[in-house]
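Quick notes on the structure that follows.
A single protein chain has been removed from this complex, and every other one stays in its place.
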């Protein structure tokens, strides 16, 4: 209804393209699900590309968002597309004809899949043969060198650069280069992991097509490494612990998991390194994301897990220098992040506190455990103390659920299992430092156990929650609790503790296996393991509606819905 | 003034009854205090009953509250009463004549005392002989079987059920069956124990007469058991502790107190069990009450106190299975309640935190102490750890006094003595677990001592605060501090510690004795030990005034006060 009424006011070109757009939307979605081979995207079509750009522009307009920001990268393509639309679309039905005129319909449907870093791009306009024109500039602002380096190169080659294009990119770049403030993340995103765009917000990257792979590869992916490497520790402990010898676990699972985890860490690190190289702006935005930033601890924790899980057949004693190397980035990150909590401003703890902060705490205890395993003394106690102080702060803050903690999900969520991580690792760390699973070690252990039970009885966790890569990070606390239970069983060996050990180990292995199946299904069957990482694509400032608003207000008396939606937005 | 102005608009029937009502109020109060034998209530009088109902209806109207909800149970009675009033009251003075016309004035005065579960009820109308009509349906929604079972029974007997009556009850039941949300409790109630109805709220049960005894019997009553049984422990400790042997305390006080506490626990449990059986809805509402819910820990803590106080002449060593039995309900309650704190929603800790939450923490330490006394090891540490973690959270939260903690009283209040409970029990528990009153035990002990002193110097506690049964629960922390001091004196025996022990024991015994006297006075002299438990009678939703409001607005220009009170209410 609203749409129809709006059409009266908007220019006739837009009117027709808004019809066009409906179809466009459809096949974009269709294309996403139906496009297993990224290489096919190399072939593209002039008409469908122009069409899609015009369509995407109108999509923006319908969302009542900033047109300027999402200017199509290639204005020539846009022009042709628009002209074409004006020519052959007098009615909405024309768009279907348009579609049928496309000589390669199946390819047109797949045209949106940008596969990076293979850097195969669509050719927006066949007549424009310059390399500059072929490039899809929409992702430029996130690229490390896109604007500067490549332009310099093309200048060296003596080719005239397309000025309007660059300018559009520049304004967009300006919008993006400075990462948004924390408030913007809270304002623009929602969900327990702050990964869903609010209805009133607009993405700086096209929402209707798949982005380059590297842009969609989040730091959360290191969560998989955490999950697998912690399993490797679990099976090592099951294998070597005298209390669990009755299970007769072979050293093989540990060995296999360790190598698998190693391969995984190398792969994820390599891909993420590519992202750092090619899309540094995206990294910056992940780093400023109040939930995502905690995952920057994950690679180092995963490496420490690897050091803890190292199969006895490979190495028995690790050299302490490894510990110093691994603790350095963690220490620096902590100085940065804990300092932000305390020193206030936008990143004050009462604002950003969310369960994923536990990831930034647990590194201390893992480090203490690893250091104590290596025979160090003072370093482990140092990190244990730092972890303890900040764990108390975080534990109290999260338990209180201050009304200012916007990020905290209302409903329970797998992320809450991170509560279990810190105390279960802390008890092992203390037991190792102290050389005995004493009362001081049992207190964190029992806290972990209670939290585990408290979460376990809330079984409606996994219902209605969209699968996400971040879930992997939420499995390692369960594994940690299992390992701690085995350690505790070594101190207090009886039927109950043994059963508990077996039970928790089984649950944790089952969870990881289930998640592995899910991940494989999403990766290779559904092919949506890495959806567009909308978290990093929010605008730096709240979208401005003033101009659009004044236009609509003067021309239309039926824009009440529109107005109210805008005023609602500006209230937030 | 307002009343007079309102009378212009309301029908003349109501006008007269509102005069009537003033007198009615008076003798209701009089009747409450003057009516020791519930059996006398069996005799009642048609006229005075109808009168009282009509009166109660107008009371509601004057309070600007929902008339529909508090529909009188027997409409026929109401009708007759009203008719009668119209007949013989042209002026307010008529009501006095009306009263003198009553052939049994002394009985009329006693007519309001509903004694449940003996289920003797007033006969609203002599002409209506059906058993259904005799029942007072106003309390039905809180009854466990009232609507369903009894109707079925009467149907079996072939008696026609009075349809309008049942329907009214059904709508009321609908209103009540689902317990109100936590927000409603905070909105509708006030005071440090959230036990006073706000001016703008309406009770679902009649406010102007005494409810059935069981409905007025709150879970707080277990507080008396806590107070008495903790005294039994104190006197046992005074008797058996070598450090206090210079006092030459006989084992008799312990024995007497223990048996008294046992009798009390059995009695309170029996009555509360009856309440569970007959008024399960009321129990549900107590359970959802943010302050009251913590008292559900009280019965189990009292039982543990009994186990700790068991006189040496009765038993020396208790069997551990008792501990497991007692800890199970505490553990389940904790899983439920701590989970609610963390998992957010309406019961997030930053919202519900109030000193009575200490009751839900102290159970852990009492359990740890009892378990350690029985020679258990891991179980006590488990509960000690759980208690410690949650005590830190609660201690910080309460000390901060977040602005969102609506329930926290502005002024200090006896409830604050619960602060002392957890650390004083914790130090004993740790001393028992560790086998020595070491530094780790002294830290909680000294914290308890400091908090005690910090509260004690604020002497204007007990001024201007209405006596309440809940006060009993606030005595056991003082007793606990005394016992802890004696334990500490055993570790550090000198004149100062001995004096402190004697002093604190004297204060605690004095306080309990004073409270006992108060309780006896209120129970047997003033007969208001169990006032209407208004906390459980709040409406599930904010009362709607729209209809009444529109009526008053259209008819009256002088309803400003009324309007402002409503708008004030809707702002809250």
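Order as written gives the chain letters A and B; numbering starts at 1 within each chain.
Operating definition for what follows: contacts are C-beta pairs under 8 Å (C-beta built on N, C-alpha and C of every residue); 3 or more make two chains touch, one makes a residue touch a chain.
The structure displayed is predicted, hence computed values, not measured ones.
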Query raised in the report: Looking at the whole complex, which of B:246, B:321 or B:399 touches the chain that is not displayed?
Result: B:399
Query raised in the report: Any idea which of A:257, A:327, A:369 or A:396 touches the chain not displayed?
Result: A:396
Query - Among A:384, A:474, A:488 or A:530, the residue in touch with the chain that has been omitted - result: A:384
Query - Contact footprint on chain A, counting only the chain that is left out - result: 335, 338-339, 341-345, 348-351, 353, 378, 381-382, 384-386, 388-390, 392-393, 396-397, 402, 404, 433-434
**Report entry** Contact footprint on chain B, counting only the chain that is left out
**Finding:** 392, 395-396, 398-403, 408-412, 416, 419, 439, 442-447, 449-450, 453-455, 457-458, 492
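Simple rule for what comes next: only the chains that are shown with their structure count from here on.
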Query raised in the report: If you average the CA atoms of chain A and of chain B, how many Å lie between those two points?
Result: 50
